[in-house]
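Left out: one protein chain. Kept in place: all the others.
When the chains are written out, they are named A and B in that same order, and each has its own residue count from 1.
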Amino acid sequence: MNTASTNQLPLGTTPPYARLHKWLQRGLFVCLTALVIEGTFTVPFLLLWYGWPTLSVVEVCSELQKVRYSDDSRECLFPYPLFGPAEGAGQKTAQDEWGVQPTPRYRKIGFRDLIKFRNERLARQAKAN
Amino acid sequence: MTTSALSLPNLSNAYDDHQEKSRQAQRRADRWLMSGTIVMGTLILGLIGFPLFLRGLVLQVRAQRAGLAVRPMVCTLLGYLVIIDSALNSIGWSLDMVAHHTLINRTILTAWGNMVDGGYFWHYNELWIGGSGAPGEKAWEIALIPVVFCMRLAAAIGFLQMKRWGHQWLIVTCWFGVIIWVGYVANMTVFADVRFTNVVFPVIGWWIYDIFYITPFLAIPYLHTVNREIFSD
Partner (left out) sequence: MNKKRSVDQDTRRRRALMVFQILIYGYLLALFLIQLHMYSVRDW
């Protein structure tokens, strides 16, 4: 598209920078396409990975909280009171190794593992009863 | 002398005509481009906005081929990409700053965090200010949302209007972007244990997701080498 002759160059581009501008334009287009694809597939992919539609969105939220604070009794309050305290304020159950560089110790969540965690928990509770 | 004086009004009419046609063609393309950009900036509706944006590009290319004076293609891509980049960055961080207790944020953002960046999962919503509790994260958000992303958005709009101040301020705000990348990645590396322990896709996940936000690095060489004369006061 950009030939060597000056009058074919886009406005603002001088010959020394023609090649640079051509490649920048291609790079910009690649970034744009990637951002669009990422943006579109982020939410569906996350929801699928974390157990939707088997788990409802509120259940996914609750299960994530149980993992985050290593506490099976935590639930996601929905709707959250508008000027309520921070959801995790004052929690004491989270597993961490503290120090100048803290290390979390929550469990890893694989593909649709939240469903497995929930089922295991329900089975445990049923056995306990 | 008299003949040229007689022909001048016709010449200037033809010029004005050409300018008016060019302005209209650019505006027509910009309507599609801006609609597409706004829709793409919502993150989730990206694939709906993309065809709208492409239609705008096609209209602009057609106008250019027809000999009309439209904005250079690189300027168009750059300006709109900076807007999208600012919008997407702002949406995530604004959610974290002010909408941290909404269901969608508590589910989607923390899920994203659990998948690629533990900073958005670890002790989330435990600080009184809510949102991410990772070391340094809130400071980056408070500093960058108003100072960088809003300013970059405004500069990009001025740049798309081919204004001199738009060009200048886009240079400034893109250099801010260099500071962001240098500092933010350093912070993640220093507190890497918080960010990556027991995350689904440590390191690789975050880099693959976020590398496409390097628009400022592509913008800087262009902004410093474009002929400044094409931007007016």
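Operating definition for what follows: a contact is a pair of C-beta atoms (placed from the backbone, for glycine too) under 8 Å apart; a residue touches a chain by one contact, two chains touch by 3 or more.
Worth saying up front: this structure is predicted, and the values here are computed from it rather than measured.
Residue-wise, the contact with the chain that is not shown comes from B:His224, picked out of B:Arg23, B:Arg62 or B:His224.
For chain B, the residues touching the chain absent from view are 178, 181-182, 185-186, 188-189, 192-193, 196-199, 202-203, 207, 217, 220-221, 224-225.
Just so we're on the same page, only the chains that are shown with their structure count from here on.
Spacing of chain A relative to chain B, judged by their CA centroids, is 20 angstrom.
Residues of chain A touching chain B in their complex: 10-14, 16-17, 20-21, 24-25, 27-40, 42-43, 46-47, 49-50, 57-58, 60-61, 64-65, 67-68, 76, 78-80, 84-89, 91, 94, 101-110. Those residues of chain B lying in contact with chain A across their complex are 40, 43-47, 49-50, 71-75, 77-78, 80-81, 84-85, 88, 101-104, 106-108, 110-112, 114-115, 118, 121-130, 190-194, 197-200, 209, 212-215, 218, 221-222, 225-227, 229-230.
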